[in-house]
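For this depiction, one protein chain was excluded, whereas all remaining protein chains were kept in their positions.
Letters A, B and C mark the chains as written, and numbering starts fresh at 1 in each.
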Amino acid sequence: MSIIQISDLRYQYPASDFQLSINQLSIADSLVAIVGQNGAGKSTLFKLLTGLIQPQKGEININQQNLARLTPEERLRTIGIIFQDPSSQLFNATVEKEVAWSLSQLESDAELIQATIKKALASVGLTKLKDQNPFDLSLPEKKLLTIATVLAINPQIYLFDEPMMSLDWPSQRLVTVLIQHLAQTGHQVIAITHDMDWVAATFPKMVALAAGNVVFEGVPTNFFSCPEPVKKAGLLPPRIMTIAQEVFNDHQVYLTPQDYAEKHLVH
Amino acid sequence: MKAKNINNQDSRFSTWKIHLTVATTTLIPAAVGINYIAKALAEGLKLPLWLGSLGTFLASMLAGPTAGAISGFINNVIYGLTLSPVSTVYAITSIGIGIAVGILFHRGWFQNAKRVFVSAIIIALVSTIISTPLNVIFWGGQTGVAWGDAIFATMIGNHINIWLASFTDEFVLDLLDKFAVAYLAFLIYRQLPQRMINYFKDNQ
Amino acid sequence: MANYQQLSLNHLSFTYQHDRNPVLDDLTVSVPLNRIIGIIGNHHAGKTTLCRVLAGIVPQIISGKLTGDCQIGDQSPVRDWPAYNQQTGFVLQDPHSQLSGLADTVADEIAFDLLNHGVKETDIQQRVTTVAAQLQLTAQLQQSPDSLSGGQLQRLAIATAIVTHPNVLILDDPTSEMDPQGRRDFFNWLKTVTHTTIVIVSNEIDELCETADELWILEKGHLVSHGTPLQVMNHLNPEWQVTTPMVYQLARLMNWPLAIKPTLFPVTLNQLRRCVNVNHSNQ
């Protein structure tokens, strides 16, 4: 379990008036969702968390170690990122080689590499497709493949950028289970998402951004209990709350239908 | 049933009307873009190569010699207009490269690594034969690449004919460049999904 | 037998040229015109291919083997292209490639179809402004299309598809890059469209149940279920691995069946409202 400490961070793109500005943020939970509107700064924060671009001001520390000072190998072992668009990550001739590519930069033991690839492919259900050209896969399969490439390296921290996007329902379930498993086995998972139902059902902690600033940090129940920050972040509450409000004029916080049922069937 | 280019306009340009499908019309700008990027990446990595014909190669392989030739031509015209005006005249070279790649590919000379070797030599020759007169007319025989021009200067200094010196200068550079581009194109083409290859083949 | 007032598929099958297995396998179904048809299914179900058949992209532009028949009103996308194409709007899964690739501004981009259709220049401006207002793009009209966010780009793609006033509108996952508010606005707008047959592929099952008149479930190229959202959602087979709207999940958990048909559970807010009123008044 790692602790990410962000202090006094400023980042601005050249020729743009958008600025990401985070005074103090520590991410110490195993499952954290980052939410906000388009252009709120989520992706910029992710880019900074990969350590591949440096902020103009401030620093990011992971377990009290400055991210900027990690060697490329340490970085690969610490942080893995799964991008929104899987097509920009893939280039190898087969699914299997794709998973092997990053891994073989860290490991030299051929047997270990083989075993790891097998495991990674199995956990996303792509074993059968291991000899296929990655560009012949469907979009959800491509996305699962990019997850497998990171699973093979087994970093401490997983960054998922919009993992639910363009996935079908079975793949969404698979990824949810996978993320929960990672969190239970001592990894840290941070996910950018628009899907508030998913946040409400899956994430115990969340961070909301708006216009480059952190507007909320804490448990989802608190976030959704006051409509102001939700609106400020350009978001909608979980659908179950909308149903309760519109049908029963009930303005309490509910995260899932199960949550609603528990609170009501008791009486 | 394939969508063919219908153009009923009474046009002054009809003399050079070439039958292009919509697929080829969108492939060519993409190929030109790839030429640009490949060239920029080669410069970024400080490679002693141009790589600026990678897109032209791929367009020829996917949609035939005409598509390749047009990609090459437009590439040099646009490049000439925006960055280096003199390179416009090398459009003729690019047309030659596009046609050569298209024919060689069609005849199966891009099937395996060994054959690509032969193809690269032929394409380099084509390119050199067309470029040398242009080099002589515009640059007194130089190519503008330092170490190629060093060879040129040495040969001229030893009273070797300017045409032969210019040819050597160009050929050495072209050989290296076309080897690199031909193998890159070969490796990349193998990776393209079958549906993509079929699409451009169908819509030629 | 021919009914010119409906969209009908008759033993429709399709196999791509690069493929051996059919992507669509023996689809037969018919729906009256001017309805909203929602299509759901997991990957490799054939959703995108079905959209392509309905738009006439296959087999006209992408080749393959099509058998059976597809008829929309008095036209067939297979036999009556390009006349059919003139009356059809299509929104691709990837909004970036929906752009003409030759427009300086959003306004130019929307005008592209109208220019191609030979609409007079004076009419064009007015139609562009109207459509832009409908899709909340008025502020962006003079911006470059490259400067738009993913969600705005998707709205632009929709604008270019509807500016020609098509009879048939085919939308392949049109909200994937929109944020929650944008998505809600889009489906609200969709409800207001009239006199158009709309086919929409989406993962947004809640919104589909609210807006669609018909729901089709595709599974590995087969049409495994079709009917009203209420019927389809209440008769799911677990093998299809399809999710249900939250209204339905809640009603099942709370045991709030429909008053008129106690075997069915509601799938829209309005249905839920009605059965809850009945249940509450009974208790």
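As a convention for this text, a contact is a pair of C-beta atoms (placed from the backbone, for glycine too) under 8 Å apart; a residue touches a chain by one contact, two chains touch by 3 or more.
The criterion applied here is as follows: contacts and distances are computed from a predicted model.
Q: Report the protein name recorded by UniProt for the chain absent from the figure; options are "Energy-coupling factor transporter transmembrane component T", "Ribose transport system permease protein", "phosphoenolpyruvate--glycerone phosphotransferase" or "Stage V sporulation protein AD".
A: "Energy-coupling factor transporter transmembrane component T"
Q: What are the shown chains in contact with the chain that isn't displayed?
A: Within the full complex, the chain left out of view touches A, B, C.
Q: Of C:50, C:72 or C:99, which sits in contact with the chain we cannot see?
A: C:99
Q: Looking beyond the chains shown, say which of C:80, C:108, C:185 or C:213 touches the absent one.
A: C:108
Q: Given that one chain is not shown, which residue among C:86, C:188, C:255 or C:270 touches it?
A: Touching the chain that is not displayed is residue C:86.
Q: In terms of residues, what is the contact footprint of the unshown chain on subunit B?
A: Missing-chain contacts on subunit B: residues 3, 5-14, 17, 20-23, 25-30, 32-34, 36-38, 41, 45, 47-48, 54, 58, 62, 70, 74, 77-78, 80-86, 88, 138-140, 142, 144, 149, 152-153, 156-157, 159, 162, 180, 183-184, 187-188, 191-193, 196, 199-200, 203.
Q: Would you write out the residues of subunit C that touch the absent chain, in ascending order?
A: Those residues of subunit C that touch the unshown chain are 55, 57, 60-62, 85-86, 88, 90, 92, 94, 96-105, 107-108, 111-122, 124-125, 128, 142, 146, 160.
Q: Residues of subunit A in contact with the chain that isn't shown?
A: 47, 50, 52, 72-73, 75-76, 81, 83, 85, 87-91, 101-102, 105-106, 135, 149
To be clear about the criterion, only the chains that are shown with their structure count from here on.
Q: Averaged over CA atoms, how far is the centre of subunit A from the centre of subunit B? Could you give it in whole Å?
A: 43
Q: Nearest whole angstrom, what separates the Cα centre of subunit A from the Cα centre of subunit C?
A: The answer is 29 Å.
Q: Which subunit C residues qualify as touching subunit A in the complex?
A: Within the complex, subunit C touches subunit A at residues 41-44, 149-151, 173, 176-177, 179-181, 184, 203, 206, 241-243, 246-247, 249-250, 253-254, 269, 272-273, 276.
Q: Once bound in the complex, which stretches of subunit A touch subunit C?
A: 37-39, 138-141, 165-166, 168-171, 194, 196-197, 234-236, 239-240, 243, 246-248, 257-258, 260-261, 264-265
Q: Provide the residue numbers of subunit C that touch subunit B in the complex, in ascending order.
A: These residues of subunit C touch subunit B: 16-18, 59-63, 101.
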